[in-house]
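Only one protein chain is missing; all other protein chains are in place.
On to subunit A.
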Amino acid sequence: MKTFRIGGVHPAANKLSAGKAIEPLALPRQAVFPLSQHIGAPATPLVKKGDTVKVGTRIAEAGGFVSAPIFSSVSGKVNKIDSVIDASGYRKPAIYIDVEGDEWEPDIDRSTTLLKTCDLSPEEIVSRIKEAGIVGMGGACFPTHVKLSPPAGCKATCVIINGVECEPYLTADHRLMLEKPDEILVGICILMKAAKVNRAYIAIENNKPDAIRLLSEKAKAYAGIEVIPLQVKYPQGGEKQLIDAVIRRQVPAPPALPIHVGAIVQNVGTVFAIYEAVQKHKPLFERIVTVTGKSLKTPSNFLTRLGTPMSQLIEAAGGMPEDTGKVIGGGPMMGKALMSTDIPICKGSSGVLLMNEHEARRATPQPCIRCAKCVSVCPMGLEPYLLATCSAHGDWDRVEHEQIMSCIECGSCQFTCPSHRPILDNIRLGKGKVGAIIRARNTKK
């Protein structure tokens, strides 16, 4: 069975909510929409205080090519345009909407009928994706239309659908594959058409045999779509690792993109959003969010309107356990620890993970014993111990030379370190500095 070739670790899966069907979550009383829910320029607001909006109304316009519009997930009145602390911990501009009723924009098709045929041209599909505000829903939030507009001279040969979900605890993509397989397959066909390719691979780790079986069975009816079961290994859901695992090619060092080896990678959640946007005229305003944790009463998967505060999801899953020590937006390997549960669900929020006091604390770092485990698990073939030490000493030339910018911050090194050293903390410091140095050098030229 296939997997990526360099490094990798095996964190405990803890997929507590895997058997729990997706449930729609009740509407929030107030929805908050940060204007930067994607990589790129923040969106610019189209509404002002007191405006009435419906579900699916465009409330902010893309702020550039690498950007995405934002749609209201609720109907009601704009309360204010202010700021909110989002998952990054920084205060960002945001639109607040008070919820009244649940009135949808009339052109959204709310039926559940499967619409298979799509007569649009590739350009029209890409433009619909762009106009529906779709971004990568695995967590990176890269605007999808940008990935589908390759730079001159590059041509895609296949699309890879990421159903790996290698983060422990998270089950949103797994449930989606089980419950919406037809929609996903039609979405893949649309994506293949938009990318002008005739091969698609759905990559799923073999700890989800039910999803592999279901999609393999259904994919027989579609030409060019193949399900690829993969060995369980973290970080297989990383774009570069997935490309290596599925088509045995490695993307050269930055600034090269996956498209340079002919691959376009999209998350299954994104593919489902593409289906809904293109076939049902439904922009991106809701997503599936896993709420989970060992002390939580009922770990669940909720179909959640964007802008809903995380506290509401936690309540719906049985309430915040007494012993909660840490709330994480996303999975335990790459998710962000949150300072409050009032933070709204955004386009990239795949999960809310509650960790108890005991799990939340880091052990005291010990001296590095040079065991080389960080080197052997690094999926980018870097030397984390060296990058961390040189970053801590401020040797920016050296870390740049040692390719610190290739680090994908997957956390495998720190996960595996027997001395509990804060390896990735230091590497992030170095990446930030080196990134700034490189940008300054480029502007000088």
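Note that in this section a residue touches a chain if its C-beta (ideal position, glycine included) is under 8 Å from a C-beta of that chain, and two chains touch if they have at least 3 such contacts; residues count from 1.
In this text, contacts and distances are computed from a predicted model.
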Chain not displayed: protein name in its UniProt record ("Adenylylsulfate reductase subunit A", "Carbamoyl phosphate synthase large chain", "Ferredoxin" or "Ion-translocating oxidoreductase complex subunit D"): "Ion-translocating oxidoreductase complex subunit D"
Contacting the left-out chain in the complete assembly, out of A:77, A:92, A:249 or A:433: A:249
Where the unshown chain meets subunit A, residue by residue: 5-6, 9, 11-12, 89, 168, 240, 244, 248-253, 256, 324-328, 332-341, 353, 355, 359-363, 366-373, 375-376, 378-383, 385-386, 403, 406, 409, 411-412, 414-420, 422, 424-425, 428
